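A selection of the complex's chains, in situ.
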Amino acid sequence: MKKVIINGIVVTASDTYQADVCIENGVITQIGSKLSTEGAEVIDAKGNYLFPGGIDPHTHLDMPFGGTVTKDDFETGTIAAAFGGTTTVIDFCLTSKGKSLQSAIDTWHAKSKDKAVIDYGFHLQIVEGSDEVLSELPKVIENEGITSFKVFMAYKNVFQADDETLFKTLLAGKELGALVMVHAENGDVIDYLVKKALAEGNTDPIYHALTRPPEAEGEATGRAATLTALAGSQLYVVHVSCAEAARKIAEARSNGVDIWGETCPQYLVLDQSYLEKPDFEGAKYVWSPPLREKWNQEVLWNALKSGTLQTIGSDQCSFDFDGQKTLGKEDFSLIPNGGPIIEDRVSILFSEGVKKGKITLNQFVDLTSTRAAKLFGLYPKKGTIAVGADADIVIFDPNVERVISAELHHMAVDYNAFEGKQVVGEPVTVLSRGEFVILDKQFVGKAGAGQYLKRAKYGEEKVTEEVGSVVS
Amino acid sequence: MKKVIINGIVVTASDTYQADVCIENGVITQIGSKLSTEGAEVIDAKGNYLFPGGIDPHTHLDMPFGGTVTKDDFETGTIAAAFGGTTTVIDFCLTSKGKSLQSAIDTWHAKSKDKAVIDYGFHLQIVEGSDEVLSELPKVIENEGITSFKVFMAYKNVFQADDETLFKTLLAGKELGALVMVHAENGDVIDYLVKKALAEGNTDPIYHALTRPPEAEGEATGRAATLTALAGSQLYVVHVSCAEAARKIAEARSNGVDIWGETCPQYLVLDQSYLEKPDFEGAKYVWSPPLREKWNQEVLWNALKSGTLQTIGSDQCSFDFDGQKTLGKEDFSLIPNGGPIIEDRVSILFSEGVKKGKITLNQFVDLTSTRAAKLFGLYPKKGTIAVGADADIVIFDPNVERVISAELHHMAVDYNAFEGKQVVGEPVTVLSRGEFVILDKQFVGKAGAGQYLKRAKYGEEKVTEEVGSVVS
C-alpha cells in the first residue's frame, strides 16, 4: 500500500527542505510539495526530520570472543538498531585459518537469516593471504556480494595478520573492486606491553588503556596507509580513536591516497578516565583501541567536520557486565572487548554533534548513513532519501529530551555505556523498505524481515534498475 | 506555466538518480518517478544530467583595472556564464579609501541592474578597517544582503590592506555573520620583486610568475588562517593556486579553523610554462596568483577530492589580448591581470575532473554550485535540485565532445585561455527560476532578467518560506 509522509523536513547528505514523501512498493517514488495522498496511508511528520535510515557499518552480532559470545544477536541487535534509527547493519564475518571463506559466510547467514528485523550485509575477515584464500575472493564477491574485507593488525596470535597478508588483500581489493578495512594497532607492541603489565601485577581495567598506547594506533594507521598507496588500492580504517591516527589519515588523503576513516560515538564522548571507575566498573569501558585522553575528542570532532573522517560505526560488541566483563576481574586482558552502542550511535551524533554546532545536519546524515552506503556498495538503494531509493526512513524528533539508560534501552545487556547521559532528539517512527519497524516508538517489525544485502563493488554507484541506467 | 523535465538524471551534491522534475512559478515543486505532465510544458532530458545551476562565486565584470576595464560586463559576462551552465554569479564590488561603502555598492548596482541575464550578488571589498567602514557594515548586511567581505593582502598601494584591517574585518565577520574572503599573497615581497625584475630589464610575461613565488601565497594563506583562528572567525581563500597554500588550509582545517578554499580551472589545467609562449602570447595567461609549475595540478586535484578545497571560481576578469593585454608589452607589470573563464568553468571541471575520475559527479556539483550557495547565503534557494528551490537547472549532455575556442565562445574577448582544448560534456538547456535562458544551446534570455540577490548571513541555511520553517 502507498504511504505518504507529510509535513516532514527531508534531510540528505547535502540538502534540507520541507516536502512530502510518497512511498510505493517499498521505494520512494515522489518527493514534492503537497503531494496527493489519495489512497495512501498518511503519516504526519510535522516538526520532525526525515533522515535516510542509518547504516551501521561496524557491528559484531552473535560473535564469539575470548570464550564467550556477544550478548546481542541479530534479533536483539537489529531491534535495538532500529529503535536508534538504524535500518542497515554490516556485520563482520569472522574466518579461521585453514577453513574456506564460504564456510564462514554460511555460518554468518545461519546466525542472521531468520533473526534480523532490518537489512544487513557482511564484511569478510581475511586472516591470511594464502593462495587458497585469495582465489576464493572472486567467488565471494560474485556469489555473496561481499565487497569489503577486514584485516586485523592487532590481537597477536588470534586475529592478527602480517603485512604480507594486508598488502595482498589490498592488491586483491584493487583488482576485484573491494574496500579493505583495517583494525589498526601494532599488535606486537601491545602483546608485549600486556604481558609486561600482567607480570608486574597490574591487572586493573585501566591497564587495558595503558598497554595500548595511541602511538601504536598511529603507527599501524600510517603503515596501512603506506601499503595502500603502494598497492594503489583503497582503505577504510575502522574505529579511529586518537589524534595520531587521524593525522596519518589526513596526510595520506592530502597525498591523494584513497583512504577513509571511521570513528565511534564512544571515542567522541567518553575518555580514558572511565577505565579507572571503581569496583571494576572500568571494565564496561574496555574497547580496542581504548578510550583516549579527553583532548582527543576535539581532534576527532574536527576530523569529522573537516572531512578527515567520514563515517560513524558503533563497533557494537556487547557483553554483560555481570558474568562476561567480570571474566577479567583478576586480569584485564580477559575482559571481553567492546560495548553496546548500536542503539545510541545516531542519537549521540545528533545530540553532541549537530545540536552543539560541531557538525552540520547534512554532515550528520552523511556520517551516519550516506557515506557508508556509498563506500560499501549499498547506494543508491540505501543511504539517502531520493526517488528510486528504498524507503528506509527515520522520522526523527529533534527536540525531545531524554536520558540514556540501560533500563530503557533495547539491547540485551545489563548496562549502557552512556548511562545517565542527557541527549536531545529521538527517532519516532522508522521504516524499512516502506514497512514500519518502529511506529511511535514501539517495535512493530518482525524477526526475519530483514534481507541480506549483496553489495556492489567499490566505486560502483548505480542508479536503481527501475528508474534508469547506470550513471557511475 | 508549469514545466516538467522528464527522463533526466538528477544530480545533487550527494545524490544521483533518475526522476522527473516539476517546476511551478519558478520553483521546483515535485521530483518523482513518472510525474503527471498534464498541462505542463514537457522537456525531455533523456540521456542528460540535471545539475543545479552553477554558482560562480568569483567574477569581476565591468571592473576597472590599471587604467582599463574588463571587457565583459554584466550582460556579455552573464550570457557567457549561462551558456556555460552558470545561473548565479557573485561579483566583487570594489571600494575606495575615504568613500562610503554604499556609494560603491550603488555603482555596482548601476553596472548590473539592467544587464544581467541571470541572478547575481555582490561581495564587498574592505580596503581599510577604519571606524567609518566598520560602522557601515551592519547596514550593508541589513539593507543589501551583502554577507561576504573581501580583503586583499597583495597589490601594494592599490588594493592591499594591512593585517590590522584583515583582523578587524575578520572580527566584524564573526560578529555580524559574514564570510571574509582573502586574496592571499604577500604584496610587500611581490612589490619588491617586481621592481627588481623591471630594474634588471626583465620585462617579459614570464616574470609575472617569477615575481609572485608560491611561497608568497603560502605565507599569506597561513597568516590569514592564523588571524582567522585568533579572531574565532571564518575565512574563504580565493583562487588557491599552489601546494604551499593548500597545505596551510589543510593544516588549519585539521585544527578546527573555519576556513574554506577556492581554486579555479586555470590552475587545474594550465601551468607556468604558458607564460613563456612566444610573441607576447604569454600575456594571455597572466593571473594573480600566477599559473604554477605543473606538479601543483595534482596537489590541487587531491585537495578537491579530499575536501581541502571546496569551491571552483572562475576569477573571470577578461581583457582583450589586442589593446588590453598588450598594454604590458614593454613591462609585464602593466599587463592587466586575469582572463575569460566564466563560460568554461563548469565544463572544464566536468571534463577534466569527473570524466577523468579525479572527483565524483556529486563532488562536481558541490564544487561548482552547492557549496558556494551554502557559504554565501544563497542556499537552499540556489545550489541544489530539491523541492522548494529555485528552478535554476542545467540540462547537461555528458557525452558530447567539443573543442573550446574563442571563435565559438560568448565572452566579449578576442581569445580563450583554453583555446583548442577538447572537452567532453556541454550544457544543452539552462533555466533560471524556471525560465529558459539557454534553450538547445541558443540564448533565449534577456538582459535585466537577472535579479539581485540579498544573501543570508554566514551559517544561516534556511528552508524557503513557502515550504516550511527555519531548520538551520
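Each chain carries a letter (A and B) given by its place in the written order, and its residues are counted from 1.
Going forward, contacts are C-beta pairs under 8 Å (C-beta built on N, C-alpha and C of every residue); 3 or more make two chains touch, one makes a residue touch a chain.
What you see is a predicted model, and the numbers here were worked out from it, not measured in a lab.
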Identical protein chains in the complete assembly, only 2 of which are shown: 4
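The rule is short, and it goes like this: only the chains that are shown with their structure count from here on.
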Rigid-body rotation angle, subunit B and subunit A, from Cα fit (steps of 5°): 180
Intercentroid distance (Cα basis), subunit B paired with subunit A, Å: 38
Sites on subunit A touched by subunit B in the complex: 9-19, 22, 29-35, 246-247, 250, 253-256, 298, 301-303, 305-308, 360-362, 366, 370, 380, 384, 386-389, 461, 463-464, 466-469, 471-472
